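A protein chain is absent from this complex, but the other protein chains hold their places.
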Amino acid sequence: MTLVVFSGELDKALATFNIANAAAAMGMEVTMFFTFWGLNVVRKNRGLSKPKDFMRRMLGWMNPGGAATLKLSKLNMMGIGTRMMKGLMKQERMPSLQELISMAAAQGVHFIACTTSINMMGLTEEDFIPEVKEFAGAAAFLGEARQGHVNLFI
Amino acid sequence: MTLVVFSGELDKALATFNIANAAAAMGMEVTMFFTFWGLNVVRKNRGLSKPKDFMRRMLGWMNPGGAATLKLSKLNMMGIGTRMMKGLMKQERMPSLQELISMAAAQGVHFIACTTSINMMGLTEEDFIPEVKEFAGAAAFLGEARQGHVNLFI
Partner (left out) sequence: MTLVVFSGELDKALATFNIANAAAAMGMEVTMFFTFWGLNVVRKNRGLSKPKDFMRRMLGWMNPGGAATLKLSKLNMMGIGTRMMKGLMKQERMPSLQELISMAAAQGVHFIACTTSINMMGLTEEDFIPEVKEFAGAAAFLGEARQGHVNLFI
């Protein structure tokens, strides 16, 4: 299975990692390709790199990364809805996004971060969590997807 | 074919059911897996269950369900755009979302509602329209998707 993670929203990231973990538990080989806003899901929680140019610094400031900073795609309400959802998940003893990411990595899910997006956003490889093992472009994703049974764009 | 219905927006729901109905008419076996906001598409139009805790009652109030309550993902404009779109569809004698759902069920499209999301949102099986025949997790979806020719995340 391959999953293109384009979106950087908490709800979509939760759904994606739930699917990835279930698939890995069923013995499927899973590759996740993080691109565009989806890069935020696997960025470190505090931006380390300091882009030199003004536009990228602005972009970094408006678009912080890290699983802990993601918001709901709906009902965010300046953070209240997102905090509420996290509260409900804790109450149900559901794993947090960070825990789901660690579980996926432990199960051998392969994480690729898209180099084209990384360049555009002025990020570097140091900005990503250690679970990201490969940095490559769309061709790397397509090489996996051609052999995949299930390929989803999220 | 399997369709993961993550989004609870009118336009995406219309596209999804158009694809599902066309596929069923061509003789394909179709499974739809409703998760997260997508649950709203197959909820009854008036919430029946009364969650006990405050947070879920708030969530139910802000996130009403039912095909009739869905809004456009774009140009909603406090409901004006959504009503306009429904007007245009009626004028073109296109079936409404509710009619598309009934058609899909009549053609044997299989509806699964995601139990993980249901628990998180404090819903119960009674909150769903009778066309939903199965309540299950991501593994049930993956079991179908592995055998599918076409699998889409919407």
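For clarity, chains are labelled A and B in written order, and residue numbers in each chain start from 1.
In this section, a residue touches a chain if its C-beta (ideal position, glycine included) is under 8 Å from a C-beta of that chain, and two chains touch if they have at least 3 such contacts.
Just so it is clear, the structure is predicted and the values come from calculations on it, not from any experiment.
**Q** Decide which residue listed in B:Met62, B:Leu75 or B:Ala106 touches the omitted chain of the complex.
**A** B:Leu75
**Q** Suppose we count only contacts with the excluded chain; which residues of chain B make the list?
**A** Against the missing chain, chain B presents residues 1, 11-12, 14-15, 18-19, 22-23, 25-26, 28, 73-75, 81, 84-85, 87-89, 91-92, 94, 149-154.
**Q** What chain A residues would touch the chain not displayed?
**A** 4, 6, 8, 35-37, 53, 55-56, 58-59, 62-63, 116, 119-122, 137-139, 141-143, 145-146, 148, 151-153
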